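A protein chain is absent from this complex, but the other protein chains hold their places.
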Amino acid sequence: MNFISDNLAGASAPVMLAMAAANDGFAAGYGNDAWTRRVEGLFADLFEREVAVFLVTTGTAANSLALASLVQPWGAVLCHHEAHIAADECGAPEFFTGGAKIVGLPGDGCKLAPEVVIDQLARLRAGAVHQVQPQMLSITQATECGLVYSAEEIAALKQAVAPRGLKLHMDGARFANAVAALGCAPAEITWRAGVDVLSFGGTKNGAFAAEAVIVFDPADADEMPWRRKRAGHTLSKGRLIGAQFEGLLASGHWLDLARHANAMARRLADAVASAGKLRLAWACEANEVFLVLPSQAQVALAAQGAQYIAWSDGALPAGQALQPGEVVGRFVCSFATRIEEVDRLAAVLATV
Amino acid sequence: MNFISDNLAGASAPVMLAMAAANDGFAAGYGNDAWTRRVEGLFADLFEREVAVFLVTTGTAANSLALASLVQPWGAVLCHHEAHIAADECGAPEFFTGGAKIVGLPGDGCKLAPEVVIDQLARLRAGAVHQVQPQMLSITQATECGLVYSAEEIAALKQAVAPRGLKLHMDGARFANAVAALGCAPAEITWRAGVDVLSFGGTKNGAFAAEAVIVFDPADADEMPWRRKRAGHTLSKGRLIGAQFEGLLASGHWLDLARHANAMARRLADAVASAGKLRLAWACEANEVFLVLPSQAQVALAAQGAQYIAWSDGALPAGQALQPGEVVGRFVCSFATRIEEVDRLAAVLATV
Amino acid sequence: MNFISDNLAGASAPVMLAMAAANDGFAAGYGNDAWTRRVEGLFADLFEREVAVFLVTTGTAANSLALASLVQPWGAVLCHHEAHIAADECGAPEFFTGGAKIVGLPGDGCKLAPEVVIDQLARLRAGAVHQVQPQMLSITQATECGLVYSAEEIAALKQAVAPRGLKLHMDGARFANAVAALGCAPAEITWRAGVDVLSFGGTKNGAFAAEAVIVFDPADADEMPWRRKRAGHTLSKGRLIGAQFEGLLASGHWLDLARHANAMARRLADAVASAGKLRLAWACEANEVFLVLPSQAQVALAAQGAQYIAWSDGALPAGQALQPGEVVGRFVCSFATRIEEVDRLAAVLATV
Partner (left out) sequence: MNFISDNLAGASAPVMLAMAAANDGFAAGYGNDAWTRRVEGLFADLFEREVAVFLVTTGTAANSLALASLVQPWGAVLCHHEAHIAADECGAPEFFTGGAKIVGLPGDGCKLAPEVVIDQLARLRAGAVHQVQPQMLSITQATECGLVYSAEEIAALKQAVAPRGLKLHMDGARFANAVAALGCAPAEITWRAGVDVLSFGGTKNGAFAAEAVIVFDPADADEMPWRRKRAGHTLSKGRLIGAQFEGLLASGHWLDLARHANAMARRLADAVASAGKLRLAWACEANEVFLVLPSQAQVALAAQGAQYIAWSDGALPAGQALQPGEVVGRFVCSFATRIEEVDRLAAVLATV
């Protein structure tokens, strides 16, 4: 019962097969191969428009390159203070940008609200040489607490920052889960809602190591080839990533995988609700379930070998603070999570 | 007849199988998996000593991390002026080091001689705050012109820089080819000869995307985990690289592949010598053949669809300058080069 | 009635004379001059121990160099979220450190309490490669809200961070005012209390452009000469700064100036208290007075041409929030503030 993260399984079978199939023969190097070309076309289809695509192997690289291409060293990136770029990448955004400031903001469930963003913008005066200048807003979809922004919410955030000219970045490490949850077109929650650049995650959704920076206005992508190369993220055998994405994007495989992961999380959340013993820290909207675990639940889970993360970061909503002994447990479902495991876990949780 | 580079084929079959075999089940993330652990052991065996190992996906990342970990921003790295770190990585070493200076030196066939290094050191005064301070010497094994340093040559270079306290880095993108060529133990041309840190290349030798930074004194590796993470090179599913190296290192597969590549180059060079029509720009010591090609040879190669690179970088030794119309053609053999292709190429070259 | 800042006057007369006196003849360049040597001796006397001294022209340079010398790019510097290094230097610390993270913490009056620091440390796990590593605590003395840390408070902060090995930096842009306020020896509130490196401010206290980085353990200063030079802060005619500090430090002139500034602020605060019309936002402990100004006071001040800054940053203590129309006005006194001006200002404030 491993619910630690969605990046602990290998690749889905079709992705592994695509990698194996891509192995034969010679191919042009450094992303000039046929797989990468085809993937660019697949992304254009997926997003219903021309896009610039840059394949890399990690989400940290994708996020950091996206930020560095659109933010100057004296720029500020506004985001939730528990956003992956702020809290979990060891300062990679600062490294790639040459020292831009990642400004963390509060928000329930790692979601940002327009008024919080507007308030922060007011505190960073435009043109004041003593202060960093806000140049980007970054949101995570689905959030680090498993919540999903609607298209309207995203558009409202863009509207909040547009007067100051900020770009909107979406960390889509779990973008597939969000799209599956919303049942929307990818375009709806990205460029049509004002997103300028997207880190499209593959690794947490069935790939081995495949992330794509999707730049919706190609003019915003001018610096990317140089920045990617300088960071050592331009693979000579680029088809390794290309093939993974071809495996993911063909026939909607990526969405099937995400729907499965979401369904497993939903099944778990429903079972917990039915049992009526435990409360959720945040709503289950994608592929993660956050449960408030009293100590006897923690003991039971440990006894049964259920693996999860004790979530220290997310402050609970006002009025729902943890009682002594309680922790928030994060249970993540992935493409590889089996229904039997979910039901075993639910059974354990029903007894506490 | 594709002799453009040794990074245009996919992975060798055993490497691909190792990747596929590594795909099942859950594994700890971020390099804490069993594959990575085993590979660390394999490298310790290979080098006959404790080593610190850091797996990444590109040679640029391996080199840049190796440099950044041991050179301060005001440091200088001495190397050949056509070294990959100086000429082909778009300033990645400068990015990773925070602006250290890569100081290019001359040398036939991209090889450095101790006296050239000593002469440069004399021009960079120790402690003079106006000048960058030399802190590392980097050599490429085999060199960008396909030559191989002997253990004695390496030791002499280390001796040249040791009084000033420089570390010795080896860019081993083609380390396997050098070991195969010399028939020596890997330890002999690395730490026993004074090498402090090695970029051990897998990608050009049968892997898909697998390079290892080998740090011989673990104390030199303190900064590496942070630098790798900040650069986005700590894969969550680290077994992807671990499995490739396990495939390579098991049963000496890596050396078999390198021996094959070298043998193919040797076969080509011998055929050219037998034909007596063309001259080599540099001796064929590993897996590359550099031929001086008159225009009629270029025409014949193009007509037969032979692919190679016109090598603009390497200045020819004194007295062997190119005649009008001549170019140096670089023909690289890899694990995937087939004997039939070599013979076809040799046949074309015999006719010019 | 200019109370905007203590950096708007020129230099005190003795400092200006020292500059003029230093103008004659030739002197060795780049800080190897006699003035700089003598200033190093004066600082050693002042702090009652050997110190390493690095003269620069701005506080931003002093702070950033101090941080960069002791914090790695993946390090974190804990400080108040309104500290000058966090809010007013346009990301200079990030630039000099190569992208370290400045982590802002709350605290009344821009003062930090040990428990806040300890709480933050607990959230940054030692050795966790995903997170920046806390390596320095930086406090401002006197704080941005004009408060002064006692020697005991400083020692308690050092004790809070010592188990994790953090260095303690003091931004002493108004160090003289703090020493004057406490009536203590400079050593007491610096190295004896655990301070590792001090930005000793001269510019706000009678110099034209003179700041000194004082490193108490010379081993901590190894990188400074290179970092200063690379940042363009090693003046060829270093005596320009040396002479200013000689003017300041000779005969206790620096403390006389600070005592005057403090006395002017105290006089203002006392007058306001006597008048009983306005309340202080924070206690007047050094050379600044922060007053809560209702709108009629703002109007009166404007009408009389009194210049001050509306202080937007410092959140007031709980229970003392601003009422509609109120602002906090910052009134700074300097060596150049004349008693007549203070009394004129006090008279205006007494009428509102």
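Here the chain labels run A, B and C in written order, and each chain numbers its own residues starting at 1.
Quick note on the criterion: a residue touches a chain if its C-beta (ideal position, glycine included) is under 8 Å from a C-beta of that chain, and two chains touch if they have at least 3 such contacts.
Here the structure is a predicted model, which means the values were calculated and not measured.
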item: Partners of the unshown chain among those that are drawn; value: A, B, C
item: Chain not shown: contacting residue from B:G31, B:G98, B:G146 or B:G242; value: B:G98
item: Chain not shown: contacting residue from C:R239, C:H253 or C:R267; value: C:R239
item: Which of A:W74, A:F175 or A:F200 contacts the chain that the document leaves out; value: A:W74
item: Full-complex contact with the absent chain, from A:K167, A:K204 or A:K229; value: A:K229
item: Absent chain, residues of subunit B that touch it; value: 73-74, 87-91, 94-95, 97-102, 123, 129-132, 312
item: Hidden partner chain, residues of subunit C it touches; value: 2, 4-5, 7-11, 16, 19-20, 22-29, 56-62, 64-65, 89-92, 95-96, 203, 208-209, 226, 229-237, 239-240, 336
item: Interface with the unshown chain - residue positions in subunit A; value: 30, 72-74, 98-99, 129-130, 133, 223, 225-227, 229-230, 234
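Keep in mind that, in the parts below, only the chains that are shown with their structure count from here on.
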item: Copies subunit B and subunit C touch via same or different residues, half shared test; value: same
item: Reference subunit B; chain at largest CA-centroid distance; value: C
item: Centroid distance [mean C-alpha coordinates] between subunit C and subunit B, Å; value: 51
item: Sequence positions of subunit C contacting 2 or more other chains; value: 73-74, 98-99, 129-130
